[in-house]
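Could you have a look at this structure, given as structure tokens, before my questions?
The complex appears here without one of its protein chains, the remainder shown in place.
Up next is subunit A:
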Amino acid sequence: MRTTRIAAAAAAALGILLATACTTDAPTDEAEDATTEESGDEWFVQADYEEQLAQRDVEPEGDPATPWLQAIEPEWIDTAEFAQEGGDHTVCFSNASISNPWRVTGWITMQQQVAVLQESGQIGEFRHSDAGDDDDQQISDIQAFIDSGDCDAIIISPSTTATLTPAVEAACESGVPVIVFDRGVNTDCAVTFIHPIGGYAFGADAAEFLVDNLEPGSKVLALRILPGVDVLEHRWAAAQEIFADSELEILGDEFTGGDAAEIKNIVTQYLQRGDVDGIWMDAGDGAVAAIEAFEDAGKPYPVMTGEDELSFMRKWKDTGMTALAPVYSNFQWRTPVIAATMILAGEQVPAEWVLPQEPITEAELDQYLEVNADMPSLHYAKFGGEDLPGFPDAWQDR
């Protein structure tokens, strides 16, 4: 009897544990808005899709040598009301997390940029808090910044959209300038919202590349990290739009959690069932494992889209395969601290600061690999910190 009860309880518990393990353990990649209450086709907004696709062709304002200061179709706003005398401002940053390599890379870049601004006397103290992907933690982090009264500007990289909106509004009401970047919130009270073009553009860049480089009737496998995170859903939604108008056959779309072993298993199994001509990925994590699955199965390399993560780009170079590295601009981590100093100096900033987001093509591959030659494999090529004094040690020694 004892065994029955233990076994039954264990079965139930393990069932639940396993289900949750499979659904929540996966990392949320560079997600923009992680609202999970929506589902299905609601991830696709035609107007946003068209806007982002159009923004890819707009020449951004500003110097191409400093893409983190460029802006696409900016609407400049006056910030004289926030101007403060002197320097040594206290800037506070509430970070959602550094739970994936993309965020780790960006966070290092931001710290290096802050060091430059501290050297020049524009920023005095730089406070930061890491919420570890926990909404409640981030809400209290932001409140703590407000309550301290020491912050001259508050930078927020929100964990999720809907939940963090009231916290961002509270920060705005405290009177200090607020800067939101990466993922958005449902309020425009922040002085500026900084982000690259977005998920639709990422997914469309990748899908268009496959359509252009594969024969009609070719078979494409889509590898996705996890469902329910909107920037990732947008990437897939855009790809579906483009695949629907093409003559490519989509074999399936699989969730991998970004786990290399899982990716290799899935691709190996697809290869056992038949040929795969193309691979579309919603993020580059584990892309190398997908390529190795082709090698180990003795199949020709697919046409493939990954991300500007170096492990993928190095494998791309080594194999000479046909590939593209779509980019979710990592250099955006520099912009918020610069924006803070601009606002505190009363300079104009764009109300919505849309940064350029251009994929890395084969023509640029060598150049990016050379610049990042000494960087670790989970580093992102378009991190945009080559001119900072800490380069390259700060990014190598992480």
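To be clear about the criterion, contacts are C-beta pairs under 8 Å (C-beta built on N, C-alpha and C of every residue); 3 or more make two chains touch, one makes a residue touch a chain; residues count from 1.
The rule is simple: contacts and distances are computed from a predicted model.
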Omitted chain (choose from "Na(+)-translocating NADH-quinone reductase subunit B", "Polyvinylalcohol dehydrogenase", "YbdD/YjiX family protein" or "Autoinducer 2 import system permease protein LsrD") - UniProt protein name: "Autoinducer 2 import system permease protein LsrD"
Among A:244, A:297 or A:373, the residue in touch with the chain that has been omitted: A:297
Touching the absent chain when the full complex is considered, from A:220, A:263 or A:337: A:263
Given A:162, A:351 or A:378, the one touching the chain that is not displayed: A:378
Of A:53, A:72, A:104 or A:139, the residue in touch with the unshown chain: A:104
Hidden partner chain, residues of subunit A it touches: 1-4, 6-8, 10-12, 14-19, 21-23, 25-27, 98-101, 103-105, 108, 227, 252-255, 257-261, 263-266, 268-270, 272-273, 285-286, 288-289, 292, 296-297, 311, 376-379, 396, 398
